[in-house]
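One structure follows; several queries about it will come next.
Only one protein chain is missing from this complex, and each of the others stays in its spot.
Labels A and B are assigned to the chains in the order they are written; within every chain, residues are numbered from 1.
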Amino acid sequence: MDKILTLLSNLVNGLQLGSVYAIIALGYTMVYGIAKMLNFAHGDIIMVGAYVVFLLFVGQGFNPLLALVISIAACTVMGILIEKIAYKPLRKAASPLAVLITAIGVSYFLQNSALLIFGSNSKTFSSIINLPSIKLAGGKITITAISLVTIITCIVIMIALTTFINKTKPGQAMLAVAEDKGAATLMGINVNKTISLTFAIGSGLAAVAGALYCSTYPILSPYTGAMPGIKAFVAAVFGGIGSIPGAFIGGLLLGIIEILAKYYISAQLSDAIVFGVLIVVLLVKPTGILGKKIQEKV
Amino acid sequence: MAYIDIKHLGITFGGLKAVDDFNLEIKKGELYGLIGPNGAGKTTVFNMLTGVYKPNTGSIVLDGRDITGMKTIDINKAGVARTFQNIRLFKELTVLENVEVALHNKYKYSTFSGIFRLPSFYKVEKQMKERSEELLKVFGLEDAKDFKASNLPYGQQRKLEIARALATDPKLLLLDEPAAGMNPNETAELMETISLIREKFGVTILLIEHDMKLVAGICEAVTVLNFGRVLAQGETAKVLKDPEVVKAYIGD
Partner (left out) sequence: MAEKKAVGNKAADNKKAAVKAPAKGGIFSSRNFKGDIITIAVLVIAYFIISNLKLSSLMTGLLVPVCVYIIMAMSLNLTVGILGELSLGHAGFMCVGAFTGVIFSRLIQSAAMPELLKFILSILVATVVGAVFGIIIGIPVLRLNGDYLAIVTLAFGEIIKALLNNLYVGKTADGSIEMNMSGFKNVTDSAGKFVSGPLGLTKIPKYATFEIAVVMVVLVYIICSHFIHSRDGRAVMAIRDNRIAAESVGINITKYKMIAFVLSSAMAGAAGCLYAHNYATLQAVKFDYNKSILILVFVVLGGIGNIKGSIVSAIILTLLPELLRGIGNYRMLIYSILLIVIMLINWSPKSRVVVQRLGAKIKGIFVKEKAAV
């Protein structure tokens, strides 16, 4: 019985971590789907978002929700600026690697700016949710408020995003641009605006993910965003990069696998196990769980 | 038995019969045309002949050897080479290198002797270069041999693709719309070249073409494909006058 309870509480933890991954992965996958680029700096936007919340909420005593809204706004603007300055000029570059390396440059830039501004000492983040935990099964399972909030936030974001893309004009424009930029232009869609919007949404989501992630793992440093960023990237590929439900499912699965591997197999090797599962999945389904197979026309 | 004997060839894509019950016999050394409206399944036939697609039904026999369902590289080794409708050159390689790549299975030395430049490297490389230059000369490309393939004008790119295919020393050469995008002068020149290579290399040629003039001018026999099925087959002049064929091309 106790074993089942432990498993359940691990599953909840897994879902919580997975929700954070899913939120980040949504940004990754949207940007990939539309700009066809791996935005390596995406993880660092999480870090920036978390620092903004930290400054306002922990440092200045702002209302946490207000701090989060400002952080989202800051990251959104930053996402748009990064795209305009660093990525847009390379959209038609001869090699897709060019923009990848630039994204790496942006990642270094964000990390080192944070290092200069905040120093290399890590900061202790406090949870943005100050509500009592829920105790189930006679106190044997504790579900923290932040767990619940994270999971619910992720579900809400997922539903909102799906509705936005399927039901609104800008959302439809995103689908069109993802499918074929040239054709979208001919249909009168402003491709530049659509790409900006995608980066804005992705970066805004990263800010949310940053606050939620640091509320659970409260150590904040300039490199905080790197690992969740990479994991979310893995999650996006896992689910089928470019697919929004894929990112959601991939994120959740990845979180659960990671927590279970940590608890039941080995804490040191949990990352290796996560990557191992990814490899196996891609070998069985080379384009991820929900990815579409594209065959080259001869 | 015919040199190339295709029987009941068929393939389905998601329930749609792209090519159905396709039969074709080509004599050795013949120049054969495969024509038909857009989407009739001509390129699909080529893709089955070269192993890009595996046919669902039927058989392909080349010079007495059954090559049905074999892998592309094995079919090439068995003696089938092709060009592509949308030119597929090795863009970053030079013109000469494009042909040398195709000589890969005819002239060999080991990876080791390549890296450590053993005598066999120099010997074989020299032979490859000479053979490639010979082929390029046939197509008047010898002066362009050091150009990057992607820098060639369109018409020459088409020729280079033919030269590359010939380098594999094929028994059957498949040309997919060799005159596409060429002006009348270039087309006329190409017709000459095609006739020339047939004589010079003794190769059997099957070509897909939209340009009726080209087909009527050089092909001894043609097959007309419409909606994946053979509409007419036989001597070029007769087939092109067939009312069914005219209808398929011009419409009612």
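Going forward, contacts are C-beta pairs under 8 Å (C-beta built on N, C-alpha and C of every residue); 3 or more make two chains touch, one makes a residue touch a chain.
On a predicted model such as this, the values are computed, not experimentally measured, just so you know.
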> Among B:91, B:123 or B:137, which one is in touch with the chain left out?
Replying inline: B:91
> Among B:61, B:101, B:188 or B:230, which one is in touch with the chain left out?
Replying inline: B:101
>> Considering the complete complex, identify which of A:38, A:244 or A:290 is in touch with the unshown chain.
In response: A:38
>> By the contact criterion defined above, which parts of chain B meet the unshown chain? Give residue numbers in ascending order.
In response: 50, 52, 72-73, 76-77, 81-82, 84, 88-94, 97-98, 100-102, 104-105, 107-109, 111, 114-117, 121, 124-125, 128, 146-148, 151, 153, 164-165, 167-168
>> Across the whole complex, list the residues on chain A that are touched by the chain not included here.
In response: 32, 38, 40, 86, 89-90, 92-95, 97-102, 104-106, 108-109, 111-113, 115-116, 230, 233-234, 237, 241, 266, 268-269, 271-272, 275-276, 278-279, 282-283, 286-288, 296, 298
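Simple rule for what comes next: only the chains that are shown with their structure count from here on.
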> Residues of chain A touching chain B in their complex?
Replying inline: 298
>> Under the definition above, what is the set of chain B residues touching chain A in their complex?
In response: 43, 47, 52, 84
